[in-house]
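All protein chains but one are shown in place.
And now, chain A:
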Amino acid sequence: MLFFLLESFIILLPLLGSIAFMTLAERKVMASMQRRVGPNVVGFYGTLQPFADGLKLLLKEAVIPSHANKVIFLVSPFITLSLALMGWAAIPFAKGTALADLSLGVLFLMAVSSLGVYGVLLAGWSANSKYAFLGSLRSSAQLVSYELPLAMVILIIVSITGSLSFLQIVEFQQGVWLIIPLLPLSLVWFIIILAETNRAPFDLPESESELVAGFMVEHSAFPFAFFFLGEYASILIMSVLTSIFFFGGYLIPFGISSSPFLQSFVLGLKSSLVFFFFIWVRATLPRVRFDQLMVLCWCSLLPLGFAFFVLIICTLVAFEATSY
């Protein structure tokens, strides 16, 4: 029991720490891209800024609106953060170093991440504010729509590797990283992960100029921080998934074998680069319109996903590929 507790904390505490530094990294990188300094007062070059923010949010008053459905209002951020943290159980950090090495890990992660839409939906509905309501409508429509192409891309990867286990998907890429045979698909994937995590240029649920902060406009202090942490945890999980699916996970290129410590370091490095891509896109691209977003998903990405799926399984069958 104590061992289980320790193991859970070994996952959770570094995760929350890395989320804290991700927010700092985002502010610093965006500041550099816009020729500003960014946070530089708290700690050495602003390194303690996220902890100061966290403490401030801890001590602030949590305002619960009088018209709100109070139980659901508090339960929705709780659901969001719990589900975002739960998905980490299946991620292999190095060879044989996962909390639970599930043979159906991909399905587990898909199930947990698709439940996340409930947090958004309940938050917007329970707040009983028009901005929150519209924001949650948009956000849930966007999340469920982009889940379909996301699932299609994952299906294609699973059909190539022939396994739903993350470990086997990574081990499959010993020969070649999947980004090389699947480059067009990886571009689709990059678009989808931006939309699925509600990031710019698809951050319509929280477009400040129209909806103030979208579905979380009424949430303050720690309930707001829960949404914030959940969002960044899902960004991080998408970064790690990208490196597992397309960049060979914890593998070092050219088949160099290494210790588990180095392997997890390599996975972290790859994921950080993907996260840098998230920030880069946010600082570069303007926001799209909502109908453009939906048309892009349903009329471009989804048919493309299906077509690519047919192409891949036909290729596999035609060349009589065998399981790894």
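We adopt the following convention: a contact is a pair of C-beta atoms (placed from the backbone, for glycine too) under 8 Å apart; a residue touches a chain by one contact, two chains touch by 3 or more; residues count from 1.
Here is the rule we go by: contacts and distances are computed from a predicted model.
Pick from "NADH-ubiquinone oxidoreductase chain 3", "Translation initiation factor eIF2B subunit beta", "Dolichol phosphate-mannose biosynthesis regulatory protein" or "uracil phosphoribosyltransferase" the UniProt protein name of the chain that isn't shown here.
Checked against "NADH-ubiquinone oxidoreductase chain 3", "Translation initiation factor eIF2B subunit beta", "Dolichol phosphate-mannose biosynthesis regulatory protein" or "uracil phosphoribosyltransferase": the hidden chain maps to "NADH-ubiquinone oxidoreductase chain 3".
Write down which of A:M33, A:A100 or A:I252 is the residue touching the left-out chain.
Only one of A:M33, A:A100 or A:I252 touches the chain omitted from view, namely A:A100.
Check each of A:L48, A:L148, A:L262 or A:V288 against the chain that is not shown and name the one that touches it.
Looking across A:L48, A:L148, A:L262 or A:V288, the contact with the absent chain belongs to A:L148.
Which of these, A:I72, A:L262, A:V288 or A:I313, touches the one chain of the complex that we don't see?
A:I313
Spell out the interface residues on chain A facing the chain that's missing from view.
Spelled out for chain A, the touching residues are 4-5, 7-8, 11-12, 58-68, 74, 78, 81-82, 85-86, 89, 99-100, 102, 107, 125, 127-134, 137-138, 140-141, 144-145, 147-148, 151-152, 155, 158-159, 162-164, 212, 217-218, 221-223, 226, 290-291, 294-295, 298-299, 302-303, 306, 309-310, 313, 316-317, 321-323.
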